[in-house]
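Structure below; questions to follow.
Left out: one protein chain. Kept in place: all the others.
We call the chains A and B, going by the order they appear; numbering starts again at 1 in every chain.
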Amino acid sequence: MSDGSPSFIHPTALVETDRIGAGTRIWAFAHIMRDVTIGAGCNIGDHVFIESNVRLGDNITVKNGVSIWEHVDIADNVFVGPNAVFTNDRFPRNPHTSYDPRATWIEEGVTIGANATILCGLRVGRLAFIGAGAVVTRDVPPHALVVGNPARQRGWVCACARRLQPAPDGRACCAYCGRRYTIAPTGVRSEP
Amino acid sequence: MSDGSPSFIHPTALVETDRIGAGTRIWAFAHIMRDVTIGAGCNIGDHVFIESNVRLGDNITVKNGVSIWEHVDIADNVFVGPNAVFTNDRFPRNPHTSYDPRATWIEEGVTIGANATILCGLRVGRLAFIGAGAVVTRDVPPHALVVGNPARQRGWVCACARRLQPAPDGRACCAYCGRRYTIAPTGVRSEP
Partner (left out) sequence: MSDGSPSFIHPTALVETDRIGAGTRIWAFAHIMRDVTIGAGCNIGDHVFIESNVRLGDNITVKNGVSIWEHVDIADNVFVGPNAVFTNDRFPRNPHTSYDPRATWIEEGVTIGANATILCGLRVGRLAFIGAGAVVTRDVPPHALVVGNPARQRGWVCACARRLQPAPDGRACCAYCGRRYTIAPTGVRSEP
């Protein structure tokens, strides 16, 4: 979390921007290109690459071996697991006769599991949980748990990432942390 | 594309061969071993590794985090997506009492999607498209689209990478670029 402390850049990292927020740490052999903006309180692992024009929010963790391409948008409090893979082109060919990049939107608080693959032109909703190794080919609703190749929804998760077991009326209380939700066809709503 | 311009090697890259074609670019923290040959007009991303004795053709893109092992053969105009993984041993054990490497052949113009896994001892045919996250365990015909784990064929693609929708007589005209093909049990043939 950001606490106003200075950022830390490992001596072997290559950082070509000065727009790094307070308390953000960037680890060994990472490469942050110019015209990147990284918020406060982030943790950017070894061997990570962030391409020009990417903007990361605050308190984001990017574990080792991840590349974040232009047109990938990552909101605050997202966790990106090790070797998770993003894309920005649905039809890559060489030579690029028809390069037509698509944006990917990773909303606030999402977890992207280890080695997951996220296709482009889609949105992963707030606090969704992408299981390790999942291949995400379509939009993911907020609070959804998706796993597999292609990724399919297997249920809903709490803000604390544990599975929710909704009652027949759609009400769910997290057995781990006690947060309350109502799960309706229109989505998940937090309850007081 | 190659235009006779000099090659570019990022200052943090480690390049132990001088057989790098005109216009080829090699990016940060990449490691190209000795006795590697890379053609003209290639783009080799950050954190890529290319093992001794590999020969790459012309106009190949290798995105970040890919390792290309000896016995992997990649033809001209291939696109290798980020964190795609090759192999050269079907029965790896430690210690290597029975090391028996097998070749992998990636033909001209193939797309290998992000985070795909390519087993060895197989051939991916010309202009085939390996979907992101696919695990390829057998030969892939030219122009085939394969996805999933294990990868299964889901259809055919044009040279521009878009899906082809063949008519009952096997003729297909790409809705995106207008190229024409005939799709027969023996494979895909370009038509004038």
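Here is the rule we go by: contacts are C-beta pairs under 8 Å (C-beta built on N, C-alpha and C of every residue); 3 or more make two chains touch, one makes a residue touch a chain.
Values in this document were obtained by computation on a predicted structure and should not be read as measured data.
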The one residue from A:7, A:88 or A:149 touching the chain left out of view is A:149
Touch with the missing chain holds, among A:60, A:118, A:144 or A:164, for A:60
Spell out the interface residues on subunit A facing the chain that's missing from view. 1, 12, 28-29, 45-47, 59-61, 63-65, 77-79, 81-83, 109, 111, 113-115, 132-133, 147-149, 159-162, 176-177
For subunit B, which residues touch the unseen chain? 14, 29, 31, 47, 49, 65, 67, 69, 83, 85-87, 91-95, 97-98, 115, 117, 119, 135, 149-150
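Everything that follows uses one rule, which is that only the chains that are shown with their structure count from here on.
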How much rotation, in degrees rounded to the nearest 5, is required to superimpose subunit A onto subunit B on the basis of Cα coordinates? 120
